[in-house]
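Here the complex is missing one protein chain, while the rest keep their positions.
Presenting subunit A:
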């Protein structure tokens, strides 16, 4: 309905089919590079077979979860595809995940095996109970051995409906929640996105994001679908970001607004007229226009593609660059082969320009949350014409041509530095800090950083430091205020209007 590409994404393929097809077409093309080297598609395929054989030797079978807390390197990509071949379910978690959160993820996902950095083995073993925890430094020599023997797994069947990955995301409660991602839906989402983005064999995709985040994870799959090369740059110093983008000859750079700001700051310091970058792709939050302009100036000839989505369906929409002038506020059109529109509180479809909840239908909608039937039933509801309808919790409208416009949320969820989080979890962490009696959090808004307000006897800077010990970096507020008493509404809730005026009326 939107004049979209006519080609179709598949629903019946496995994620390792993407790799095998790329290898069949371009065996000697570069597939994946990290700080220490590079593999061709042929090499990555061989490593993934060795990883499969190694997992089999560890007794890992169909449906078993393999939790990995590893830096985003070539080894992790091999384990991703190796687990896929095995029919096992990879559970990638962020290397920055704190122990109390990790313990909850281990309990929730019940892995058969955990692989971490060698230095983390004893720490993670202590919280993983009976589960075997291995260090990559002992795992990899064994995989290398199998690679030298050109070993393969037994080739037990893996179907498109089988789970490939569990992606943990923030929920509105403190407990971790994973989106279940079957092979077929991941491949569909990947191919549908690529119909819009058009990754090509000559593309070098510079990925600053970890594979534990679905943004990074899908870049691995997208580069295989495009027969492109991925450069894994997570974990490198951001001070050399610009130099690395230039050195690697990157043509595509996925960004979130804060990363774009950094790239612009570095480019101002070291301007250059020539650039290999043809496309920046943004997600996570709205990209301010000055930042988008800054990127286009610093990288002449590049364009900025706006995207919108959530892990539950990977991506909702993409705004092609040729539509940006006509629809500057839009977050794009639904992926080809999918639908996205708005509904009222009773689930009735709304017309153009009518504000309602954004819902999504199509083969990219994942089947739900891992072992969380209530939350699943709330977000993934039966669609009138069969299949699932994802209730995103995002509110907005569509225009006459079906382009989406995001307006905001009506719950306590929001995104900061590209990461989804809730005021509830930050408030919970703040009240856990000794000396804090009560806490309230204001989500960020244009011109305003994420802010925490605490009632109690604590220094505002110390509060932030304490929060940084309890939360991932992206969830630590930029502004901290300690007040005698938190303002409440007549209903006893945090009075966000008064908090806002507190923020505007005081100096740091």
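Note that in this section a contact is a pair of C-beta atoms (placed from the backbone, for glycine too) under 8 Å apart; a residue touches a chain by one contact, two chains touch by 3 or more; residues count from 1.
Please note the rule applied: contacts and distances are computed from a predicted model.
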Expected UniProt protein name for the omitted chain (select from "Sarcosine oxidase subunit delta", "High-affinity zinc uptake system membrane protein ZnuB", "Phosphopantetheine-binding protein" or "FtsX-like permease family protein") would be "Phosphopantetheine-binding protein"
Residue touching the undisplayed chain, where the options are A:248, A:261, A:355 or A:431: A:261
Chain not shown: contacting residue from A:323, A:468 or A:498: A:468
In the complete complex, the non-displayed chain touches which residues of subunit A? 237-241, 243, 258, 261-262, 265-266, 268-269, 459-462, 464-465, 468, 473, 476, 478, 480
